[in-house]
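Starting off with a structure, shown below.
FYI, not all chains are in this one, though none of them got moved.
So that you can tell them apart, the chains are marked A, B and C in the order they are listed, and the count of residues begins at 1 in each.
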Amino acid sequence: MNPLLIYRIVCKDLKSELRGKETINFMFLFSFISLLMFNFAADPFSPALTEVGPGLLWFVFIFTGMLGLSRAFIKEKETGTLEGLLLAPVSTEDILYAKTFYNLLLMLGIQLIAFPLFIVLFNYNIAGSALDAFIVLALGNIAFVVVGSFMSALVMNAKSRELVLQIIVLPLLLPVIILTIISLRKVMIAGVNLLSIGEVKLIVFYVAIMAVLASILFEYIVEE
Amino acid sequence: MKFERKHAQVFLGTLWIVVLAAMYKVLFGLGPLKEELLRYPGDPMRNGYKIFFFSMEAAAVTYIAFTVVLLGSAFYLKTKDMKWDRIASSSARLGLVFTTILLINGAIFSNLAWGAYWNWDPRQTSSLFLWFTLAAYLTLRGAVDGVETRARLSAVLGIFGFVGVPLTHISTTIWLSNHPALYDTAQSTGFSLDRSGLILFMTLMTSFLALYIYLLWLTVKIDSLEEGSQKVFSGEL
Amino acid sequence: MIRVEELSKRFNNFTALDGINLHIKSGESFALLGPNGAGKTTLIRILSTLLKPTSGRALLNNIDVTVEPEDAKRQIGVVSHNPYLYDELTALENLEFYAGLYESNPDIPELLKLVNLDSRAHDPVGNFSRGMKQRLSIARAILHDPKILLLDEPTSGLDHKSRNNFYTLVDRLKSRGKTILLTTHYLEEAAGLCENGVILKKGVVTSSVDLKAPQPVLEKIFEDMGR
């Protein structure tokens, strides 16, 4: 692992993403609009909202993530620049770390905007601590990004691979998705303290396993 | 050249705030509720009604701004004359400002009348989507390189974007709403102006419109100056 | 030095390379010739660590590309059909980024001048014409001063003058002791730049070519290559 190289790749990604300086605005607008959409699903002040609120909130991130993350590798693949990276003496893990880190930056950026917005817009009353809820979301996002980045590298070459591989991508994410929802509901509806939620530990555990697996297996993904 | 534009924008912004503040001052100088000015049965809002004059005017100008975007876009596609693109895009930027005013006024109104700044009233929500439509239009402009491509693509979106206007207009009828209607037959939500109210309304309307037109003229001018200067620069290269 | 031993590469059931043996000495310029689909790009991609061979091995300056890929990567500069450039970044930024990855400190303005792009340094590469991208790609390939150059149809898309500039550049690099492996479909290019070469056909080396032979002989060889 070479932090300097990782930093340089992340900078490059940020730079080419931010070329239209508007991207941050885009992200803001986007999370704003998709949050607003949910208003129409239920009467905004009905108790049903308290019920489904955490789920909807988390869904916005999954959806945003799906949109954004898959691009990180696929774009480099399609424009052929991934080979440029692979030609340079950067270890394949570092490429994975850089992409994961970049994705994480994006997701946390969106979270920083969308989470307060959600609370204000829906006048949502979090039963537990707002910080706890934020941390749970962030954990979910980390898990999502770690697995998602790795898997998006996997599907990159999907054409020549077996169909089965693609079908693994989303289901692999399923545990995190569900664990996060459960934890989020415990914090936001039942007001449970973060540290006493078993699911949170499971998420951390899951991230750890996935991260280790990903760094071991990544080199098999990029080789052809 | 960039500096000049920034200065002009700061200047215009300040001007607008000053004008707005002056108008509020004038209106609130009217003193407490005059029954004859505005009839609102069971008036829960006391002086809150005054803000109607602003929200309604802002709404009207917003609609007008949308119409100008629509027309500018259509004429651009027809003639490919950049003038129309400048008119459409300037109107979109101004429309964003007026929609913001509408939303802020609306929120104040909503708090007075319904007890929450954001009430998810269809009028309120659809007005917000008017804002989003303009924001989307400007977003697209920001995301496309190339002056002509940008003009062309955003013109197409500008035409589509107009659907928001009729939607906002009918939103109160197709979706459960607390928003009152002017000259409504249903007594309970009826809301009407008498003669002096109407005069005040028309005066404000005229000044809002004048402001919009003046600002539109200014922004179009600034844009065309800026474009001209860019041409000079690249010519030198 | 490039040494290829019994190298094979199979895609599914298609054998693209079938037991290739090559030895290219340090400082030598070597041409890899052959018709379309012969496996030239495949071989170069294996040497540049982008593909893993099915069997056999390949050494660059005694470094096995599959065993120590990162060390191998430092030895090589690759120019291919794909320029490996980011369209959103400017010419300068592209080179700076790659220089950062190689952790080397080249004189980038000088490099841009070398490929005649100094006047477009601050233009996003997305607006470049095909030939301009290719030229920038050459600068990219040599910015870390690699010992071995793998050139896969490097002049494709270049105009007459840039091609000549490129030939001069390669000559200069040769005189600085670089090892060069070139694929090309043009006789003049092969003969002008390389001393030796081989002909690859359907994944097999069919013959070796002395590129210092007289023109008519070479022409005959090229004519026959397609058979």
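Miscellaneous remarks
Here, contacts are C-beta pairs under 8 Å (C-beta built on N, C-alpha and C of every residue); 3 or more make two chains touch, one makes a residue touch a chain.
Bear in mind that the values here come from a model prediction, so they are computed numbers and not experimental data.
In this file the complete complex is built from protein chains present as A x2, B x1, C x2, though only one of each kind is pictured.
To be clear about the criterion, only the chains that are shown with their structure count from here on.
Distances from each chain's CA mean to the overall CA mean are smallest for chain A.
Chain A and chain B, compared by their mean Cα positions, are separated by 37 Å.
Between the CA-based centres of chain A and chain C the separation comes to 39 Å, rounded to the whole angstrom.
Shown for chain C are the residues in touch with two or more other chains, of which there are none. Across the assembly, chain B contributes no residue that touches 2 or more other chains.
By the touch rule above, chain A contacts chain C in their complex via residues 4-5, 8-9, 12, 15-16, 19, 79-81, 83-91, 223-224. Chain C meets chain A in the complex at residues 48-52, 70-71, 73-74, 76, 78, 82-89, 93, 97-98, 100-103, 124, 140. If you check the complex, the residues on chain B that touch chain A are 116, 118, 120, 125, 128-129, 132, 135-136, 139, 142-143.
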